[in-house]
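Apart from one protein chain that is not included, each protein chain of the complex appears where it belongs.
== chain A ==
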Amino acid sequence: MVGLSVGEKHFIKGGIEQNLRTDGRKRYTYRPIYVETAVIPQANGSARVKFGATEVIASVKAELGKPSPSYPDKGKVLIHVDCSPTAEPAFEGRGGEELSSELSVALQRCLLGGKSGAGAGIDLSSLSIVEGKICWDLYIEGLVVSSDGNLLDALAAAIKASLSNTALPKVQVSSAASDEQPEVDLSDEEFLQFDTCGIPAIVTLTKVGKHYILDATSEEESQMSSAVSVSVNRQGRICGLTKRGGAGLNPSVIHDMISVAKHLSEQVINKLDSEIAAAEAREEDVP
């Protein structure tokens, strides 16, 4: 909950109009991004991402499961987000549930594509081990520790970082009769890394007044009319789209927002990749 006076609201809106926001940024600048990997030792992969005062943790746990009958050659990925009350007293009790589901569904839509897994950032067929019998189930858990706006972009970045930190043990399948459940043997030494270059980044443009801004803080978000989150991959393809906020948008404005988001995504993906690489290098330095 953000309590702002009339003057403060005016100041935020006026700043955005003049391309100088309250924290000194321009409309299309991100706050400093900080990435730390391998923060949760129990998980297969994890990462903590900070966008200014927004802080989220994502973890990936992999379990062996059975593929769903309709897609026997694909693994399963589940994304779930929790909003901790440490981030905002309003998330206490069941208060955070609505936002949690909104974020979970938006992430699922933007990162995993449709039901069949077509257009997913993660190649679901790479999770299959024995077709129709065994596959990897990835459980991706997000946790919002501190919230200062732009949670969706931060969560997507954290998920990407945690997936690039994920190591799946190599699986040896002993050949069994075709109708039996095959036995598997997990290797303790050999691990497979994920290819994360296909994972899209989410770019959220928040519309305040006539202009849109990137990486809005919660004060700015309280003044928004609507926000469009576009997930764009490295090839510049749009993988998912969500619009939030009550006000209606002109279709031409949406087109413009998408093209701006697409244009900005390249710089975001590069920035994020270099931060993830830096975090992994740091982790290797400290044994």
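Worth a mention:
As a convention for this text, a residue touches a chain if its C-beta (ideal position, glycine included) is under 8 Å from a C-beta of that chain, and two chains touch if they have at least 3 such contacts; residues count from 1.
To be clear about the criterion, contacts and distances are computed from a predicted model.
The protein name that UniProt records for the chain not on display, among "Exosome complex component RRP41 homolog", "U6 snRNA-associated Sm-like protein LSm6", "DNA replication complex GINS protein SLD5" or "Mitochondrial import inner membrane translocase subunit", is "Exosome complex component RRP41 homolog". Contact with the chain not shown here comes from a single listed residue; of A:I16, A:A87, A:L112 or A:V130, that residue is A:A87.
From the set A:A43, A:A216, A:C239 or A:I269, the residue in touch with the chain omitted from the display is A:A43, counting the whole complex. By the touch criterion stated above, the residues of chain A touching the omitted chain are 40-43, 46, 53, 55, 57, 59, 61, 63, 80, 82, 84-89, 92-94, 139, 141, 143, 145-148.
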